[in-house]
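What follows is a set of notes on a single structure, which appears directly below.
For this view, one protein chain was removed and the others were kept in their places.
Chain naming follows the written order as A and B, and within any one chain the residues start at number 1.
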Amino acid sequence: MSLTSKLKEAWIGLSAGTVTLPYPLAPHPPGPGFRGRPVFDAARCIGCGGCASNCPAREILIYDPCQELRVIRYLGRRCTSCGRCAEVCPEKAITMSEAFELATDRLSDLEQRLTLFMGSCQRCGRCFAAPTPLDALKLTGYRVDDLEAGRWVCASRSAPPGEPAADVEIEL
Amino acid sequence: MSAERLSAALLVVLGALANVALVLLSAPFFQGVQRRLTARVQSRRGPPLLQPYFDLLKLLGKEDLESGEAPGVQRVAAYLALASILATACLVPLGFPAPLGSAGDVLLLLYLLLLSGVCTLLAGAAAGSTFSWVGVSREMMSMMVLEPILAVALCVGAVHARSFRLEAVLDGSPWLSGAPVSGGLMLVVMLLAFQAFAGRVPFDVAEAETEIMDGPLSEYSGQKLALFRLAQMVKLVVYAALFVGLFVPWGSGWPFPLGFLFFWAKAFSLVVLVALVAATHARYRVDQAIRRYSVLLAFSLGAVVLAALGR
Partner (left out) sequence: MLKALCRRMMSRSCWVYHANSGGCNGCDIEVLNVLTPYYDAERFGVKLVASPRHADAMLCQGPALRSTAQALRRAYEAMPAPKLVIAIGSCAGGGGAWFDSYAVMGGVEKVLPVDFFVPGCPPRPEAILHGVAVALGILGKSVSPRPPLVQPAFPFPRYHTDGEPPAGEPASGAAPAAPTTPR
C-alpha cells in the first residue's frame, strides 16, 4: 500500500464529514410499510381467536373464565412483528403500528390485555361443531390458555373451565 | 545534610512529581484525541475528547475479579507496568530538562522501557488462559526485534554525542555529525517503527482485540485493567517525547513557555500521525509484522555503522 493511497483514503474519510444520524435526540421515523408492534382495538374485536391461532410465536393467549367473557392476552416479548394476526383478523381490529422504541425493564409494559363480552349462542351456549375446516382452525369452544404462566394450550373445551366437561343437552 | 543539598534533592523530587503528573494527565487526553480523529476519518462523530478519563474512572469503580492462575503475579505485573513507565517519564525531558536526567544513562532508559514490555509478558503468563499465552508469544516475538531497533537508535545518538549520558543523547544527537546521513536514515527507520512501539494498528499483533480477545490483558478487570490501560497511554507519550528529543530537538531549547509548548506541539503532531496511520490500515499478521521489523532492524544496523564511520 503506497503512502499516497493511504493519504487519499484518510482525506476521503475526513472530507465526508460526519454521517452520524442525530438519532436519539431527533426522531428517525422508519420507511413506509414498516411493521412495529401490533395494537389491539377492543371496540372492534369480536373475539374470534383467529389471531391467537395464527401467531407463530404463540404470543396471543385466550382464556374464557365463563360463557360471557373472553380474555385475550398479548404478551409482547416474543412478538416477531410478522403481521399474521393483523392479516387474519376479520374485523381489522389489529393494526401494525410503527412503534419500535420498545426497550423496557419490565415485560408487563409490553402486554396488552382485552376482556371481551361475548354473546352466547341462542340454543346451546358456545359448543357447536365446526362447519368447515377453516372454522375448525379457529378453535371454537372455551379456550383455556394459561394466561398467568404465559403458556399456550392448544385445546378448547366444550364447557367453561372448572365445570365438568359434559356435553350439554338440548331439549326441544 | 547541608541546606543546598537538601534543597537540590527537594527540587529533584518536585521535578519528578511534576513530570509524572504531566504525563498522567496528558496521556488520556492524547488518547481521546486519537479516538476522535479515528472516528472522523471513519466519517462518524466519535466519543467526547475526555472519554478516556471517564473510562479510567469507571474502571476504578468496578469489582476486581482476581481470576487467572497466579493472581499475585498479576498484581505485581499491573503495578510494575505503570511504575516502570512513570520512572521512564522522569528520565525523559518533557519540554524542560529531565529531573532525574543525571541519575542514569541510556542503558538505564533502555532497561526501564524493556521492563514495561516484560510486564505485559508477565501479565499474560500469570493469567494462564490460551488467549493470553498466544498474546505473550506474539509480544515476545515483537519485542525481540523491536527493542534492538530502539537500542540502535539510542546508540546512533550516543556514538555521535560520544557519551551515554541522557542530556547529551536526548538532545538531537543523531544530527551532530557533518553529513547527517545516519541521522536521516535512523529518523526514517524510527518513524516507520514508531507505530509498533506505540502498539497500534497495523502493528498491534500482541493485543489484537478481535483476534485473541485482548491477548495478555484478557483476564484483567477493574482497577488493574485501569493501571494497564493508563500504562499503555503513558507509554505512547513517553515514546513520543523520546522521539522528539532524539530527532526533532529544534525549538525545545527556547525559554520557558515557548519551548515547553513547542515541544508538546511536536509530540502532539506525532500522536496525530499515529492515529491517522492506525485509522487507515489493517492489522498485519504476526509473521508479516516480524518481517517488516527485521528489515527495519537491518537498516538501523546500517545506520549505526555509518555513524561509527563518522557520517
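Following the convention adopted for this analysis, a contact is a pair of C-beta atoms (placed from the backbone, for glycine too) under 8 Å apart; a residue touches a chain by one contact, two chains touch by 3 or more.
All of these numbers come straight from a predicted model, not from anything done at the bench.
Peer 1: With the missing chain put back, which residues of chain B would touch it? List them for me.
Peer 2: 35, 39, 42-48, 51, 54-55, 57-58, 60-65, 67, 131, 209-210, 213-214, 217-222, 225
Peer 1: Spell out the interface residues on chain A facing the chain that's missing from view.
Peer 2: 18-21, 23-24, 28, 30, 37, 40, 42-43, 45, 56-58, 65-69, 75-82, 99-117, 119-120, 122-125, 150, 152, 159-160, 163, 168-172
Everything below uses one rule, namely that only the chains that are shown with their structure count from here on.
Peer 1: How many angstrom between the C-alpha centroids of chain B and chain A?
Peer 2: Inter-chain centre distance comes to 59 Å.
Peer 1: In their shared complex, at which residues does chain A touch chain B?
Peer 2: Per the touch definition, chain A meets chain B at residues 1, 6, 9-10, 13-14, 16-20.
Peer 1: Mind listing the chain B positions that touch chain A in their complex?
Peer 2: 40-45, 276-277, 279-281
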